[in-house]
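Here's a structure for you.
As you look at this complex, bear in mind that one protein chain is not there, while each of the others sits in place.
Lettered A, B and C in written order, each chain numbered from 1.
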Amino acid sequence: MSAVVTGNGNGDGGGAPVLTKADFQSDQETRWCPGCGDYAVLAAVQQFMPELGIPPEKIVFITGIGCAGRFAYYMNTYGMHGIHGRAPALATGLASTRDDLSIWVVTGDGDSLSIGGNHLIHALRRNVPIKILLFNNQIYGLTKGQASPTSELGKVTKSTPFGVADHPFNPVSLALGAEATFVARTIDRDKRHLSEVLRAAATHEGAALVEIYQNCPVFNDGAFAALTEKETKDANQIRLVAGEPVRFGVDNERGVARAADGHLAIVDVADVGADALIVHDPHRLDPGLAFSLARLADNPTVPTPIGIFRDVQRPVYGRSLPTRTAPATEVELAELLLGSDSWTVG
Amino acid sequence: MSAVVTGNGNGDGGGAPVLTKADFQSDQETRWCPGCGDYAVLAAVQQFMPELGIPPEKIVFITGIGCAGRFAYYMNTYGMHGIHGRAPALATGLASTRDDLSIWVVTGDGDSLSIGGNHLIHALRRNVPIKILLFNNQIYGLTKGQASPTSELGKVTKSTPFGVADHPFNPVSLALGAEATFVARTIDRDKRHLSEVLRAAATHEGAALVEIYQNCPVFNDGAFAALTEKETKDANQIRLVAGEPVRFGVDNERGVARAADGHLAIVDVADVGADALIVHDPHRLDPGLAFSLARLADNPTVPTPIGIFRDVQRPVYGRSLPTRTAPATEVELAELLLGSDSWTVG
Amino acid sequence: MQLAGSRFTDATAMLGNDLATLPNFPAEIRAPAGTLAGVSAFQIHFASRDILTPGDQPNVLVAMNPAALKTNLSELPRGAMVIVNEDAFSKRNLEKAGYASNPLEDGSLSAFRVHRIPMTSLTARAVEGIEDASTRDAGRAKNLFALGVLSWLYGRPTDVTKQWMQKKFADRPAVLMANLAAFNAGWSFGETTELLDVQYRVKPATDVPPGTYRNVNGTTALSLGLIAASVRSGLPLLLASYPITPASELLHALSRHASLGVTTIQAEDEIAAAGMALGAAFGGRLGVTATSGPGMDLKAETIGLAVALELPMIIIDVQRAGPSTGMPTKTEQSDLLMAIHGRHGESPLPVIAPSTPGGCFAAAFEAAELAIRYRTPVILLSDTFLASSSEPWQVPMVPELPSMDPAFASAAEGEEFLPYARDDRLARPWAVPGTPGLAHRIGGLEKADLTGNISYEAANHARMTELRAAKVERIAEEIPPLRVDSEPGARLLVLGWGSSEGAIRAGVQRAREAGHVVACAQMHHLNPFPANTGDVLHSFDRVLVPEMNTGQLAQLLRARYLVDVESFCKVQGQPVFAAEIEEEIARRQ
Partner (left out) sequence: MQLAGSRFTDATAMLGNDLATLPNFPAEIRAPAGTLAGVSAFQIHFASRDILTPGDQPNVLVAMNPAALKTNLSELPRGAMVIVNEDAFSKRNLEKAGYASNPLEDGSLSAFRVHRIPMTSLTARAVEGIEDASTRDAGRAKNLFALGVLSWLYGRPTDVTKQWMQKKFADRPAVLMANLAAFNAGWSFGETTELLDVQYRVKPATDVPPGTYRNVNGTTALSLGLIAASVRSGLPLLLASYPITPASELLHALSRHASLGVTTIQAEDEIAAAGMALGAAFGGRLGVTATSGPGMDLKAETIGLAVALELPMIIIDVQRAGPSTGMPTKTEQSDLLMAIHGRHGESPLPVIAPSTPGGCFAAAFEAAELAIRYRTPVILLSDTFLASSSEPWQVPMVPELPSMDPAFASAAEGEEFLPYARDDRLARPWAVPGTPGLAHRIGGLEKADLTGNISYEAANHARMTELRAAKVERIAEEIPPLRVDSEPGARLLVLGWGSSEGAIRAGVQRAREAGHVVACAQMHHLNPFPANTGDVLHSFDRVLVPEMNTGQLAQLLRARYLVDVESFCKVQGQPVFAAEIEEEIARRQ
C-alpha cells in the first residue's frame, strides 16, 4: 500500500520511515456532530496520507470557515484555518513560493462556491498545485442551516422559509467551465472510492478539485441517500472508470450513450447494446464530454456520476517560468541598487 | 425596425413616442482613446435602444470600473458607475426590487472575470433579469496594460514582463458552467451581428451574458484581427445560427461535426458531407453541445464561434416567489408589532 | 426517565455549586423548581448574580420529549429559550403527551427561542463503538449530551464536570465512556454549529408605564423597526445579507415576511450583499444589509461608494468578539472605530447604536430616517448580547410613529436637473429610475458640485469633501441632546454606549444606594455626537467610559473634546456587569 506519488511538490519521501494513520492524527478533540460525514472523510484522509510517503511536516492543510474548515485542526500536519472563502488564495501564495510542500485545501460548499467562488475558479484556471477537497453537504452547517449554492431548488432552510429560489451550481461543471485540469466527485460514505480519488488527485500535477458529497445529519440529513443507502445506491451511482464504458445499475443494466441529437442520455443497455455506450476517458484534453457527463444529474437524487471527470496535464502554476527560489546575492543586490545611472559625490 | 420585446421588465412601451438614437446620447463627451472599440459598441447600443420601445428613464446602465465602465456616462438613461467588479451585485439589488426597469450591465474582462468573477457567476446561476455586456479586450485598459484573465498565455504585459503564465478563461464556457441561461458572443466591429445579439439578449427573460470582442488599439491592438479583418474574417468566424448547420469559411467549405470519439471537430464539408454537420440549437436545455462549441477555440486567432450559444427559459430571479412590492399596510404593521403574545399594563 | 432527569439534575446542581465559587462566573444554577413524576424534563434557571431576583421564572427549558414540553411550557416567560430533543417528537410521543399537532411545527412556540437538536440520534452516534456500553447506557447518555450543549452555551470549563463524571462512574467504565462521549458531543455541537449564547435581561427597576407590551430580543426589534420604517416611508424594504453568526438571525427573521412586501436575498458574499442593498437604494427602495465584524470589513468599499453616491442605505453590524474570526458567539463593542474610520479616503457617515433590545426598534427606525433625510449610508451598531437578549417592550402605536417622506425628485419644467444640488440639510435629490426627465449618471469618481459630472478639479474636490463632512456633522443639530441621569453634586459621569446601558444603570443605582453621588448617560449617536456632548463632559470632574473594547469611544471623545476621560475596558466576550460598574464607581469616590 504505497503508491508512488511524484512531482507536484509532493516530495520524494525516499528513505523516510514508514508512516501510519496515527501519525496524521492531531491531539485535538474532533468537534463535529456525531454522525457527521466529516468524520469519515477525516478518517479516510488520515489513512490515505501515509501512502504519499511524505513526512507530515511537509504537508499543509489550509481550510476555510465552516464545519469542514475545522479539518485543519485534526490533521497532525501544518495547518491554517483561514477566513471564509479565502483558502485557495492563501494556498496559492504558499504553493507558488514553496514547491517542496504538499498542499491541501479543505472547504465547504458555501466556503468555496458562495463567498469563495472567485478564488476557486482562479486557482483552477491557473492550475495551482493544490488539492481542493470540497465537502458538499448542500447546506451551511456551521452557521446552522442556511441555503448554500448547491442547495436544491425549493429547499426550505433558515434563510429561505419559502424555499430556495436560486438555481444551484453543479460544482463539477463550474470547475470544468473554469478550465480545471482535474475534477472528481466522491462520497463520504464510500471510503474505498474516496481513497482512490484522493490518490488520483495527489498524483495529479496541478490543481485538483475533489467534490465530496458529505452528509450533514443535523441540518440536511440524507441529501445523498440515493447514492449511499444500500437499497438505492447501485441504481444511482454512475461510476466513471477510465477506459471503461459508462455503465451502472443493480445488474449493470443501464448505461450512458449519446443520443441522436448529440446529447448524453441514460439508456437501458438492452435497448442500445453495450457498444453504444460511451467509454470514459478523463485524459482527453477536450472537456466537452466530461461536461456533458456532469450534466446528467442536477441533484444527487437521481443517477449521478461519481469518479474522475477530468485529469489532464497542463503547465503547473509557478513552474513554467524560470524560477529562482533564493533571494539575490549581495553582489547582485549591490548592482541592482546602483542601477545604470549613478554618480558619485565627494 | 421595432421588434416587440416582451417580459423581463422591459416595459410595454405602448403608446410611447417613437425614439431615436439621439434620445440615448448623453451630453457628456466620450473619452475613450480614438479608435477604441468601445465607440462602436456605444453607437450600436444607442442605435438599438429605440427598438426596445422603452422610454430612456426606464432603462438603467450599471457599470464597473475600467474603460468599459465609462459606458454609463454616455447613455442618456439612468446610470450608475459602480466600483470595480460589483456591477452585477448592484444590478441584482435593483432588478429584484424594480421589475419595471430594463437593466443593463457593462463590464470589462478584468471587471467581470477577475475581481468580479464571483458576482458574475452568481448572477448567471440566479438568472437575474439583467443584460450583461462584457467588453473583452483581453487586457486591462484603464490601468494601462496589465494582463487580464482572458489574456493569452505568454502575452507580455506590464505586469507580466515574461509573459502571462495563467491559463485564460473562456468567458462562454465559464458562463455555461455557471448555469447561464443566455450566452452569446459578438464583435465590436460587426454592428449588424452585435445588434442581432443585443436584440436576442433583450428578449431573453432572465440573465443574458453577451461577450463582445472589443479592440483596444492602445494596449492590445489587433487581438481579434483574425475575426475582424476582411482578409481573414470569413475563414475564422464560425457563425452560430439557430436551426442551421454549423458551417463557415470563405466558401462555406468548412463546418463543425462530431468526431467518432464524441468530440466536436472542425471538418471540411467536402470530406464528411453536409449532413454530418451539427445543427445549432441554442434552445436545448442541455448545455453540453453549447459548451463543446465554446471549446473549439482557445483564443480568437483561430476559427471561433460567434453568435448565441445558449438561450433557454428558466424561472427568473425574484419572479418565482409570490412577491409583493408594496410595503405592509398600517393595519398589517400594527398586527405584526403586536405579535401573538402581548400583554397590557395599566 | 425520572432517573435520567434527576441524574442530570444532580449534575447540574453539582456543577452549579462548583462553579459558583469561581470568582468571575456570572451565572448560577439552582435545583429545578419542581418536576412531575414520569417526566424527564428538567429546568435550569440561569440568572446573573447581579440581577438575581427570587422567584423568577425559568428562562431555559430543555425538553427531552413532548410530555416534558407540555408540562413545563406554561411556566416559561415569553422569549425564553427552549431546547428540545427533536428525535423524541415522534407521532406516538406527541399523542402520548396529548398534542394534536407537533408544537415544533405548528407555530405554537413562536414566543420562544427554540433550538431543535436530534439528541437521541446524535448521542447514539457519539456512543457508537464504545465497547460494553449498552443501548440503555446510550439512551441515558443523551442527558449528558444536553448538559454538554448547556455547558458550551454558558461557557463553563468542562473539566469540573468531567472530573465529577469520573468519580461518579469510576466503577462503570463503559458508562463513563458513554457519558463522556455524549457530553463532549453536546459541547462540540454547541461550538461547531455556533449555537448562540442567550442572555437574560432584567426589566428596568422603574415603574412600567401603561401600554401594551411584548417580549422582544434585539433581532426581533430590529426587524420590526425596519419594517415599520418601510411602512412609514412607503419604501419597500430589501435586506440583502450573507449569513454570519450572530447577524444571520435578522436575515431569518425578515425572510419570513415576504407577504408584507419585504424582499430578502441571501447574497453570495458580504460585498454583494452591500452592493444589492445599494442597488435597491438607487431604485428608490429601503436598502439594508446586515452582518457581523468580518463581514463589515468586506462591505467597506461599497459603503464608501454609498458615501460618494449620497444614497440612503442602512448597514447593520451585530458586533461579535475578537479580531479575525475571534469568538463568533461572544459579544463585544470593538467595531466602533471601524464603523467611523474603516474606509479609505474621507468618507464620513452617521453611526448610531441602540442600548437595549427594545431600543433596537427605535434605532432601526431612526437609521432609516437619517438615511432618507440626509441621503447617506448609516451604520447601526448592535452586538451579540443585544441581539439575543430579550426584554419586555412597549408596542408602539402605528399612527404615532413619524412618517417619513422620501421626497423623490421630479422634473421641473424648464429647469436643468442638478443631481448634486443640495437642500437645507445639504442633502441631494433622490431621483429614482423611472422618473421622466431626470435620467442622470452617478458614480464613485469625484463629482463636480451641483452637476455631479466627473471632476478632477482641486478646489472642487476640497469643496465636495467639505460638503460631505458638513452634511453628516449637521445631523447633530437634529438629534436629541445627550440626556444625563444626574444627582446634585455629582462629579463623576459614567458614560456608556450600546448594550452596556442595563449594567451601567444597575451599577449606578447600586452605587447610589451605597451612598455615592454619581451621574450616568448613554450615547446613542456615535457620529456625529449630540451637540451638547462637550458641555456635558466639561461639567464633570471625571468621566468614566466603560466599553467592551480597549477604549474606542474614549479615544473619540478625548480627541474631540480634549477631556481626560477614563476607560473601563472589558474585552472578554462577555457583557459588562453591574457589579463591575459599581466597583469602578466606588474606586473613584
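Just so it is clear, contacts are C-beta pairs under 8 Å (C-beta built on N, C-alpha and C of every residue); 3 or more make two chains touch, one makes a residue touch a chain.
The structure displayed is predicted, hence computed values, not measured ones.
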For a quick check of understanding: of C:G225, C:G275 or C:P294, which residue touches the chain that isn't displayed?
C:P294
Touch with the omitted chain, as defined above, among C:P323, C:P399, C:G414 or C:G515:
C:P323
Touch criterion as defined above, residue of C:A439, C:L493 or C:L556 at the omitted chain
C:L556
Touch with the omitted chain, as defined above, among A:N118, A:N136 or A:T304:
A:N118
With respect to the chain omitted from the figure, which of A:Q28, A:N252 or A:Q313 is a touching residue?
A:Q28
Which residues does subunit C use to touch the chain missing from this display?
24, 155, 157, 191, 271, 292-294, 296-298, 300-301, 304-305, 307-309, 317, 319, 321-330, 332, 334-335, 337-338, 340-347, 443-446, 456-459, 461-462, 465-466, 468-469, 549-550, 555-556, 558-560, 562-564, 570-574
May I ask you to list the residues on subunit B that touch the chain which is not drawn?
29-35, 65, 67, 70, 81, 83-85, 110, 114-115, 117, 140-144, 146-147, 149, 158-162, 166, 217-218
Just checking the interface: what residues of subunit A touch the absent partner chain?
26, 28, 55-60, 62, 65, 72-73, 75-83, 86, 89-98, 100-101, 118-119, 122, 318, 321-330, 332-334, 336-346
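Quick note on the criterion: only the chains that are shown with their structure count from here on.
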Higher C-beta contact count, B-C or A-C?
B-C
Quick one: report the Å distance separating subunit A from subunit B, using the average Cα coordinate of each chain.
30
Per the C-alpha means, the centres of subunit B and subunit C lie apart by a whole-Å value of 41
Inter-chain centre distance, subunit A versus subunit C - centres from mean C-alpha coordinates, in Å
37
In subunit C, which residues are in touch with two or more of the other chains?
258, 268-269
Where subunit B touches two or more other chains simultaneously, the residues are 118, 122, 318, 321
